[in-house]
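Complex shown without one protein chain; remaining protein chains in place.
Up next, chain A:
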Amino acid sequence: MIKEKHKTFGFEVKVKLREGILDPQGATTFKVLRRLNYNVESVRFGKSIELEIKEDSYEAAKDKAREIAYKILTNPVLEDFEIIDLIRK
């Protein structure tokens, strides 16, 4: 049951492969960019997931976002994540 006083908080979860894990998509794109003579040092692919969470407080919402990111959105063996606050419109 969602109570009236709950507010919505927005977060962006940025997921990328951990350092040292081979990123074939990034490596392939890197090779093509180098072939085209761009002075690129590295290319890493990631994904961005936006969450809107209803909670009493910002802290509680951020905890939920962290929990979702850790338990569901990523596999901590392979991936790192970062949570960024989204400013509400």
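Criterion: a contact is a pair of C-beta atoms (placed from the backbone, for glycine too) under 8 Å apart; a residue touches a chain by one contact, two chains touch by 3 or more; residues count from 1.
By our rule, contacts and distances are computed from a predicted model.
Per the UniProt record, the chain missing from the shown structure is "Phosphoribosylformylglycinamidine synthase subunit PurQ", taken from the list "Dihydroorotate dehydrogenase electron transfer subunit", "Acyl-CoA--carboxylate coenzyme A transferase, alpha subunit, putative", "ABC transporter substrate-binding protein" or "Phosphoribosylformylglycinamidine synthase subunit PurQ". By the touch rule set out above, chain A reaches the unshown chain at residues 24-25, 28-29, 32, 35-36.
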